[in-house]
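Note that one protein chain of the assembly has been removed; the remaining protein chains are unaltered in position.
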Amino acid sequence: MKYRVGILGATGLVGQRFVQMLEDHPLFEITALAASDRSEGKVYEDVCPWKLASPIPEKVRKLTVQACTPPLDCDLVFSSLPSSMAGAVEEAFAAAGYPVISNSSNHRMDDDVPLLVPEINSAHLAAIEHQKQRREWSGYIVTNPNCTTIALVLALAPLHTAFGIEAVSVVSMQALSGAGYPGVASLDAVDNLIPYIDGEEEKVENEPLKILGQFEDGRFNFADFRISAQCNRVPVTDGHTEAVAVKLRTKTDVKSVIEVLQNFRAEPQLLKLHSAPEKPVVVLSEQNRPQPRLDRNIERGMATVVGRVRKDNILDFKFVLLGHNTIRGAAGAALLNAELLVAKNFLRKR
Amino acid sequence: MKYRVGILGATGLVGQRFVQMLEDHPLFEITALAASDRSEGKVYEDVCPWKLASPIPEKVRKLTVQACTPPLDCDLVFSSLPSSMAGAVEEAFAAAGYPVISNSSNHRMDDDVPLLVPEINSAHLAAIEHQKQRREWSGYIVTNPNCTTIALVLALAPLHTAFGIEAVSVVSMQALSGAGYPGVASLDAVDNLIPYIDGEEEKVENEPLKILGQFEDGRFNFADFRISAQCNRVPVTDGHTEAVAVKLRTKTDVKSVIEVLQNFRAEPQLLKLHSAPEKPVVVLSEQNRPQPRLDRNIERGMATVVGRVRKDNILDFKFVLLGHNTIRGAAGAALLNAELLVAKNFLRKR
Amino acid sequence: MKYRVGILGATGLVGQRFVQMLEDHPLFEITALAASDRSEGKVYEDVCPWKLASPIPEKVRKLTVQACTPPLDCDLVFSSLPSSMAGAVEEAFAAAGYPVISNSSNHRMDDDVPLLVPEINSAHLAAIEHQKQRREWSGYIVTNPNCTTIALVLALAPLHTAFGIEAVSVVSMQALSGAGYPGVASLDAVDNLIPYIDGEEEKVENEPLKILGQFEDGRFNFADFRISAQCNRVPVTDGHTEAVAVKLRTKTDVKSVIEVLQNFRAEPQLLKLHSAPEKPVVVLSEQNRPQPRLDRNIERGMATVVGRVRKDNILDFKFVLLGHNTIRGAAGAALLNAELLVAKNFLRKR
Partner (left out) sequence: MKYRVGILGATGLVGQRFVQMLEDHPLFEITALAASDRSEGKVYEDVCPWKLASPIPEKVRKLTVQACTPPLDCDLVFSSLPSSMAGAVEEAFAAAGYPVISNSSNHRMDDDVPLLVPEINSAHLAAIEHQKQRREWSGYIVTNPNCTTIALVLALAPLHTAFGIEAVSVVSMQALSGAGYPGVASLDAVDNLIPYIDGEEEKVENEPLKILGQFEDGRFNFADFRISAQCNRVPVTDGHTEAVAVKLRTKTDVKSVIEVLQNFRAEPQLLKLHSAPEKPVVVLSEQNRPQPRLDRNIERGMATVVGRVRKDNILDFKFVLLGHNTIRGAAGAALLNAELLVAKNFLRKR
């Protein structure tokens, strides 16, 4: 018997990825779809502007979209609601006893909500008990980071462990799908780029510090280093590319940096979680890689792909990384979180 | 009577810009076109893969393309030869008495060749006399910087003067036309970007230090700061975008940085050189600008367009800049150099 | 003294082209801007998502956007309202005494409204008097065709005159700007095309028959031939390309077809109307032209550019044509109509 899953925001691009990735999943099956008022009461395939290259799974195609209010017929919910809705809706579901595995930004920085990356901070799950007690909820909320953040922290985490990070500079070249659908207008994307993404730089400068920090004595102690982020939208469908430079607390060399990155393994790999990449960080040796169209599906889109590791003139090392923004950067991140919650006994069938 | 101009590399993308920008120029007229062996002896319009949206000027259309060897029937030559040819060819023309106004990279870092940006270092023209004596040439070579460098240094120069620069970090998102024609394959450019441009990062990390340095006692003293460059190719036809962060030697604030940038005026503006922008640096206030398709033609493509000036977490300030890579970044740069040479009496009719 | 112009729908892409093309126009000056409720009462530059590469003209930048209801302080109005609004609003302005020069589709096929292309059917202006009498209006409505239609009919008209058209097949590859802003989502436009444009094929199959017909005895007699249209959206910013085949009533050859096309001149050329192209149809000889990025601005975007005229296996001849969809296909078409109305004494200062 699989866990029965509801999806909040099922008609959006990330909702579609949830639907796609949950087809034939060994642990989960979709039993409820919910979305905004506009879609309520209608058949999924009629209201969803499906934009993925694989067809809508048969089992889901004819489900009726419900309102984003509890109860839903499911054991847990995945949420990819827009931030204008996610705050209150996710709280309502948690209060009603549902584990809420959220990709939305609203609760990420809450001081009792895990901002979970299973390879990095599964110890933060200890915050769930505090959260339930403090908020008097029978359910709870677990979040995953912003798409740009998660691709970045997967590379930062092993470096932080091995060498200690002192500063990080990142300039992102982000895919169109990160803005949802319809999202970016085509006239802004053809023969053009946009050097601004609302709210993104703040997320990328703050989320990693919570993720790489510690949950101790009932509170989060943030990692102690500085991040500078500049975020750009480029005409690529999927795959965020990031030009990164890091300053480390320990002296090391390019060879060691590469080794630490490609040898990185963690709990999801040991536990053999279904959606876990074999290698969370894949390092390419070609000098002109990673490229989004060629490399975004490495490890089924669940890894950060790194290239061009070399010395930097200002900080210590620089490199390029690529992450699939709607897979590991969104739906896949939440799904891996849910798989970790199963493994750690945080989920129950209702 | 105008100066008679020869163009070396006339069939390439930058050569085409020379031809376009010299149409109806008050000081110069094209009298000779030269290109590689393949085109020699053929009519320009038959061998040139013309890629600009304005037609080939009538006066040039029927000229016969000549070999890249002196003599050519002209008073000076503009060179946009590929680096595999430019080194020896430019030296041959200088030895034969021609002023060579070059956009090629070969001689930029030579210790007796000006790497000229008229707004910044017209004092470097003093190197010409040294060059002629030392090399026993009756002509000489003057170069302009790499396309990414020039857009950058136009913004750095007033900051360096006002505050002193200590460090610069730049991540570029460069246009396809920077690679020439056919250049980047379309399969590498659609739904993709390439995080590598051969030799580019080295140029951007080194050229500004010569440009912003001093020519004293017969030698160049380079500016004393560090630059970190990461260069990417994105699917934009024209216009290089750069995400820049700077560390300054003097404390200041965002407002002062903006004022210094937009108040920047220099010799080309005072001399009212024909191709000089009214403002070498244009600062936009919209939070999502500059964008290449909308802003690359500001000041006819001769200015650096800056936006999003704000504080940085690691260095002091960060901002985005945009420069038209085949205008101010190439043909327009060389042309402005030639106009300065006229104003300073470095050119003669033969 | 210039005619004072109001623009209905001033914030849309076509409205922006009106604003751009009317800057420094010898006959017209903008005195009123109107748009939907959302923009009413606000300053133009604050509410208009300006998407053109030249800046908003100074005189217009600070104008306050008004409601789309008469009166407006002007002698005539240009309308580029969405079809959901244009029907009633244009009638209200005509009833209130304003000449309405419309780019909207609502009244194009009305049996007393000219569907005007000055090179083709200025005789249709006779319908204005019928329209005013029948509708008891002191003003009137004159329309221009759909963007795809107008590029097509400019090429068809001289062929129809010379040889008689029996059938036309056209497959269009239309630019993104034709859908307005935000219009087509970037995720639908990158690495993709859409083989459907709502309502477009019907317009292209019907409008040319009215345009190429006669206004006689108070009614329009449509041209008597069949058109087949298939319309596609492709990732090009501006410029509609059309693959055309025609069957003619008179036998002729490729050479004669080309001559007839490139020798086409008509009233706007004789009258030297300000916006008239010197040649309404420009024929290129290169085998791989016209191309939208290179050729859409020929004749300042006011001509149809034709290439590849050759024999067809099913109909008689086939060729490719290109028209600038927001210039000759929209704002420029209306503007040329207004210039003809001035020349023909249909406009008065109020």
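When the chains are written out, they are named A, B and C in that same order, and each has its own residue count from 1.
We take it that contacts are C-beta pairs under 8 Å (C-beta built on N, C-alpha and C of every residue); 3 or more make two chains touch, one makes a residue touch a chain.
As the structure is a computational prediction, the values presented were derived from the model and not from experiment.
Asks: Tell me which residue among B:29, B:75 or B:188 touches the hidden chain in the full complex.
Replies: In the complete complex, the chain left out is touched by residue B:188.
Asks: Which residue among C:21, C:34 or C:294 touches the omitted chain?
Replies: From the options C:21, C:34 or C:294, the contact with the absent chain belongs to C:294.
Asks: Which residue, B:66, B:103, B:122 or B:177, contacts the hidden chain when the whole complex is considered?
Replies: Result: among the candidates, B:177 touches the missing chain.
Asks: Among the options C:62, C:134 or C:226, which residue touches the chain absent from this view?
Replies: Here the residue in touch with the unshown chain is C:226.
Asks: Would you indicate which residue among B:206, B:237 or B:291 is in contact with the undisplayed chain?
Replies: B:237
Asks: For the chain that's not shown, point to the residue among C:29, C:90 or C:188 touching it.
Replies: C:188
Asks: Which chain A residues would touch the chain omitted from the figure, given the whole complex?
Replies: Where chain A meets the chain not shown: residues 51-55, 190-191, 237, 293-298.
Asks: Taking the full complex into account, what residues of chain B touch the chain not shown?
Replies: 13, 51, 176-177, 181-191, 235-237
Asks: Name every residue on chain C in touch with the hidden partner chain.
Replies: Contact residues on chain C toward the absent chain are 167-169, 171, 173, 188, 190-196, 205, 226-228, 230, 232, 234-237, 241, 243, 245, 287-294, 307-308, 312-315, 318, 320.
Everything that follows uses one rule, which is that only the chains that are shown with their structure count from here on.
Asks: Taking the mean of all protein CA atoms as the centre, name the chain whose own CA mean is closest to it.
Replies: Closest to the centre of all protein C-alpha atoms: chain B.
Asks: Take the average of all CA coordinates in chain B, do the same for chain C, and state the distance between these two points in whole angstrom.
Replies: Taking the mean C-alpha position of each chain, the two centres sit 41 Å apart.
Asks: Indicate the whole-number Å distance between the mean C-alpha point of chain A and the mean C-alpha point of chain B.
Replies: From the centre of chain A to the centre of chain B is 42 Å.
Asks: Could you work out how far the Cα centre of chain A sits from that of chain C, in whole Å?
Replies: The mean C-alpha positions of chain A and chain C differ by 48 Å.
Asks: On chain A, where are the residues touching two or more other chains?
Replies: 188, 190-191, 235-237
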